[in-house]
Structure formats: C-alpha cells, structure tokens
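Quick one: the structure is below, questions incoming.
Omission of a single protein chain aside, the complex is shown with its protein chains in their original locations.
What follows is subunit A.
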Amino acid sequence: MSGGANRKKSNRAQGWEEAGFEFYQESYPSNDVELHDVLQKDPKHLATLLPSKQNRAYATIKMRQTGTSSRTYRRQTSSKSRRESTTRRASNNAEVHVSMLPDLSKSIPNEQTAWEQIMQIKELPISMTEKKQMKSDIQNAPNFRLQGYEQFKWKRRKALRRFDQKIGEILSKLELWRKDLKKIEGNFGTGVVAFFLFIKWLIFLNIFIFVLIFLLIVLPMIIFDPALPTECYDIENVTSCCDVAYFNQSVSDNPALDLVQGTGWMERTLFFQGFYSNQVFQYTTRLFHNYYSLPLAYVSVIVVILLVSLVAIVKGAAQGFKHRIIEGEGQFYQYCNLIFAGWDFCIHNEKAAVMKKKVIYNEVKGCMEAEKLEDEKKNRTKEERTKLIAIRTFVNLIEICILIGCGTAIYFVFTISSELRNDLGDDDAVLSLLYGFLPSITIVFLNVVVPLVFKFLVSYERYSPNFVINILLIRTVFLRLASLIIFYASMYTIISCEPKENECASSECKTPMCWETFVGQHIYKLALTDFATHILLTFVVNFPKLALTDFATHILLTFVVNFPRSLLDKKSKSKFAQFIGEQTFDLPKHVLDIIYTQTLWNKLSIYPNTFWISSTPKRCAGWAASTHLCFRQCLS
C-alpha cells in the first residue's frame, strides 16, 4: 500500500514540476496524505497530468464546444509555458479554485517569451478572430523589457528571422518554372512533379558544369588562341611530327554530313578534345610572369566535376536515407497510407481527380490482391513451388543469354562497320555515314526493344506487382550499362594497338590519329541517335496515340501518320486497338532515360566539350514530356 502511494507521489511530483513549483505549493496543501485523498476522490486530476493525456488534450478539439477562450488555452501543452498550462487546467476542471492560479507577479513573461508565444499561436487550430484575440491578449499583458546583452541577443534573433523570411521570399520569386510546375502538379499529381523537379536539379548541375568548363578550359583557349602546328622538320623522328600530320590531314568537304558525324570541320573546333592545345600558356602582367597550364586545367576540372557530382548525389541520397529511417516503419501502414495520405490535395483538375480516384481504387484492390497472393504463396504445394522456381531460373537464363547476345551484337556491328567504313574510303559519303552510325543505331535499338522483351518475360515469373517494377528497372539498367561498356571495350581494342616504329598510329588496326577525338565522335553519334530516337518516339508514336483519343484534334495529325490506326480504334474496340491507343506516362522509364542521357553526355565521357549542349537534350526532353502531357490534357 505504502509502496503504491509512493509511486503515485512520484508521478504526481513530476507532473507538478512541469506545471510549476508555486502551483504545486498553492494548489494543494503540503500534507501528502490529504493530497492523496483529493486525488482519490477525483482521479482525473492525476490523469490530466500524465504526459500521454496531455498529448491527447493537445490533440482534442471539441468543435461543438462554443466557449472561446477556454478551448484555446486547453490545447496548449504544459511544456510551452506555465501560465498557459495552468489556465488550461483551470478550464478543464471546473472545480479548480481560483486560489490555484499561479502568482502572476513571478510569471510575467519578458518580451522574448511573449514574442515566442505569439509565434506559436499559428499552430493552433482556431479561427483567425480567436488568434487575433490571443495575440492582443499577450501583447497587452504586462511584460518585462529585456536588459543589456539579453536584449541585444533577442533583437538579433528577431532580425535574423526576418532576414530569413525575406531571403525565402526572394528565392521563391526566383524559383524557376514555379507556375508550370504547379500546373503539372494540379493535373498529374505529385509523382510526375517529382520527375520534373529532378530534371530541374539536373539542369542546374549541368549549368554549373558548363560554367566551370567554359571559364577554365574553353575561355583560355579562345583568349590565348594558340596557333595550330603547321610545320615540322624533324625528319629523323617521324613520331614527333604526328600533331602536324594530324592537322594536315585532308578533310571531307560535306558540312552537313560532318555536322552529324563530328568529322571534318567539326573536328577542328573546340567541340573535340583533339583541338585543344597541350601548351602551358604564358602571359605577363605588369608585375608578374604568369603561366596557365591547359592540360592541368583539363584534368583538374574533370576531377572537380566528378567530385561535385558525387557530393550532390551523396547529399541527395543521404536526405532520402534519413527520411527512410524515420519513416522506415511506413511499410507496415500501407492501407493507412493509402487512405489517409492517398489524395493529392493539390489536384485541381476534374479529369485528374477522377483519375486519382481510379488509381486509389486500383491500389486498394492491388493491395488486397497482393494479400491474397501472399496467402496463396504460403499454401503453395511443393510441386507448384518447384515449377515456379524452374520457370524463374529458365527466364533468368534466357535473359542472361539475351544480354550476352546484345553484347556480341554490339561488338560485331562495331568492328564490322568500322572495317567496312575503312574499306569504303571517301567514295560514298552516304554509305559511310550509315556505317558510322550503325553501332549507335544498334545500341539504341536494343535499348528500346529488349526492355519490351523483358517486360513480356517477367509476366511468366509471377512476382508481386511492386517487385516487377523493381526487377524490370534493374534489368534495364543492367542492359544499358552493359551495352555502353561493350561499346567502350570495342573502341578500346582499336585504340590500344601499339603503333610500329615511325608510325603515328597503328596502321594494322587502323587506329585513328587522334584517339581522343575518335571516342568523342562515337559518343557524339550515340547521343545524337539516342536523342533523335526519343524525339521520334515522342512525336511519331506517342502523339498519334494521343490523337486517337479525340476525334476533333486528331484530324490534324491523322492524315500525316495515323489514319488507318485511328479508324481501327473508332470502328472496332479490339484489344489491339486498345493497346496502341493507350497512352501512359511511364515514370520509372522516363527517369531512367534521363539518367542515361546524363551518363552518356557527362559521366563516361571525359570529352567535356560535349557539355556545351549536354543540358539541351534534357531541356528538350522535359519540354517534350510536358507538351506531351499538356497535349494529352487538351485532348481529353
């Protein structure tokens, strides 16, 4: 008995401490026994002091209650300030005596606490009139002025806060595409907006990279304008004259073809590495003799870029990781998440709202389905399990074979096309162009087609829907990376041939004179092909698809590309027509595409002059995607 009483006492003491020491003394007689009696008569008293109950009190808003100020104060937590917590209690329990109110002379807030209280008012779920009332109450209540250093500190805090707000305001005004993003969000929800925010982030990263390269590498080249080596008289040692030989090579004279292939006049521009000088520039200002080493600048800029990219990525990932840890348990609340956080309150478009409802419905259904699958999985017989494992192994084997096949195809296409091209010489420009682009076309073609095959195969493996998205993504990433690696490896086999004595480049392997530019040209071609394919897919495949959905608008496009298709769609509701008429914005795929483009232009190439236009494709891609979305909106 006594032990129990003690425990109660300690609880109580803790509670009172929070409420303030004088309060404790004044509200109840100091006699413990008597206090115990009081609490037993009305256990609610104790209950309201427990932290958990206080939380609840904080949470509870009796909307039906019409009393104004009492409700307001009740919701303050005791931790905020003693004055408020006592008032709250006073309103909670009618029988609390006036004598329990704290000695105000000791609790008069100073300027700072009053200000803090005002800042906290906005958290309360009460109407503006009540908030204003509270604010004026606090302002009109007598308070102490802070003195000396305290005053200074507080003033500084206030000023800093105001400054922060100002900065925030200015920044929000500078925020790019704010209105457009809002429009997209209103029409398509937060997921799609996240994609565009990612593009925006990438654009900023690229602009930074561009500025760095332009200032440190390109600008010095333009300013110092080193003369091209034209003459070399070292007859003894031919290899020392290689650069002259390279620049004296005859170039083809078809500007258009050169533009797409990066040969001829293009090769002689700041666009390719071969053009850059390996000199240390010297210049004299009034006082000093200065040097600028271009090769050093070249290397260090690339190192800096890689480091900055790494830091940016790690920072982003760390943020995501933090959220994931905090919200790690979220996976146990999938239904709650779906219902309570499912609606995007930012949606402001009728059509999108209907769509969103449908999506939530499908997800609810999907979750239930997954539950059933889970049950089914548990109840699988041994036979079924073996069969499934066999199928999965088989599918994985097929996929590995496909990957190997892709690799070999790329390698052979590359070697054969470059051999053919060398045999051809300069006779047939068009055919040579075709051979030149063959490897890139192969890679892009595989990138488009093979994922479709993967998608088809994965349906046999009977994974859960979420897992299907993940595994498809992983496989596709694998395919893209592998194809790039093979591409680089095939180039390496040509480049790595040791030239014989008195040779600038190995004639046996047909190694180009300047291998840096050679690799750059190939990447340039691949990036161009990739870009063109995207544009093509967007305009030729997706737009006509869109056009199907509405007769009025598709008149514009129908006659150009898609008349038979649209007829098919309107006249018969066959499955095929539905398949080609369906228009979706495949988020994971688009994200992957963007990353791939970035990789192509930046990461794998140390040919930084391609950065010049590296952000252009992305901007265009973003533009294409957004028009494509807007177009879809207009249609429907």
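Here is the rule we use: a contact is a pair of C-beta atoms (placed from the backbone, for glycine too) under 8 Å apart; a residue touches a chain by one contact, two chains touch by 3 or more; residues count from 1.
As a working rule, contacts and distances are computed from a predicted model.
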item	value
Chain not displayed: protein name in its UniProt record ("Vacuolar protein sorting-associated protein 25", "EF-hand domain pair", "GPI-anchor transamidase component GPAA1" or "Translation initiation factor IF2/IF5 domain-containing protein")	"EF-hand domain pair"
Residue in contact with the excluded chain [from A:Gly186, A:Gly264 or A:Gly366]	A:Gly186
Listed residues A:Tyr291, A:Tyr361 or A:Phe412, member touching the removed chain	A:Tyr361
Residue of A:Glu150, A:Glu169 or A:Glu508 in touch with the missing chain, whole complex considered	A:Glu169
Touch residues of subunit A, complete complex, unshown partner	52, 55-56, 59-64, 118-119, 121-123, 125, 127-129, 131-132, 135, 165, 168-169, 182, 185-186, 190, 323-324, 326-330, 332-337, 339-350, 352-354, 357-358, 360-361, 364, 368
